[in-house]
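Here the complex is missing a single protein chain, while all its other protein chains stay put.
After this line comes subunit A, so read on.
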Amino acid sequence: MFDPAFLFAGILNGLLAGGIYVLVAVGLTLIYGVLHIINFAHGSLLMLAMYAVFYLWRLIGIDPYAALPVVTAGAFGLGFVLYRLLIGRYSHGRDENILLITLGLSIVIDNVALLFFGGDTQTIDVPYAGTFVEIGAAFLPLPKIISFGASLVICAALGVYMARSDMGKAIRAVAKERQGARLVGIDVENVFAVSYGIGIACLGAAACLLMPTYYVTPSSGHAFVLVAFTIVVLGGMGSFAGAAVGGFLIGITESLGGLFLGEQLGQIGISLIFILILLLKPTGLFGSKA
């Protein structure tokens, strides 16, 4: 039962799954860090992006990976516009109103999706779906490796953007000190919209990386976001590093849990790790006090 090769494969598979989790969680944690709310529309918007990828393939024959720049940019635009026209305007500067609006948005999107896309499970057949790569004793599906690499690159690029660019610094400044940000002339409302846009852009990218190996239904976004939410809390609300480490930790836990306990019981591992870490460090792995 404790065949090391088996374990090795399980860990690698978990790492690969973790890459996408990190991407979804980074978007969620960014929005939390700046707007101080959990974006309840996260799952619905991920689902919407997955349908966009699906229909780009089905109707025009665009490969999911090739669609990444367009879908990511489109998702950014959608997030930005949603914030500007809906969330920012009707929240009247109160964080708790933003929460309610994103919740309502989620309900509307889910039902509209059901109406237009139907409840059927949709998948994309890519020619490379059955290609496996041998690493050590493990055989790993090529698309999962590509997706993993791509999400790492995207997260790293986002990290550099947040650390180096003026807008990235402004976003981090607004997250902790809005009044000070206004006093140096930062357009705080615009920073909110850009942050929301970037958070949703992460979902656009994640959708492209998921679709070669995953399926989409009107409810398939929520499963991911539930895991992503766990990761965000686990890593420390608003922490980038926390989202990254937490994402891989959860990916591996889920994979090993599935291996030893079976698909259904495997999810228990996530809850166990979650409870354990929060017991030891209530603010999460990389969380700060306030």
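Please note the rule applied: a contact is a pair of C-beta atoms (placed from the backbone, for glycine too) under 8 Å apart; a residue touches a chain by one contact, two chains touch by 3 or more; residues count from 1.
Rule of thumb we're sticking to: contacts and distances are computed from a predicted model.
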When you check the chain that is not on display against UniProt, which of "Oxidoreductase", "Cytochrome bd-I ubiquinol oxidase subunit 2 apoprotein", "3-isopropylmalate dehydratase large subunit" or "ABC transporter ATP-binding protein" does it turn out to be?
"ABC transporter ATP-binding protein"
Per the touch definition above, residue among A:Thr121, A:Gln179 or A:Gln264 touching the missing chain
A:Gln179
Touch criterion as defined above, residue of A:Ala52, A:Cys155, A:Ala170 or A:Ile273 at the omitted chain:
A:Ala170
Note that subunit A touches the chain not displayed via residues 166, 169-170, 172-173, 175-177, 179-187
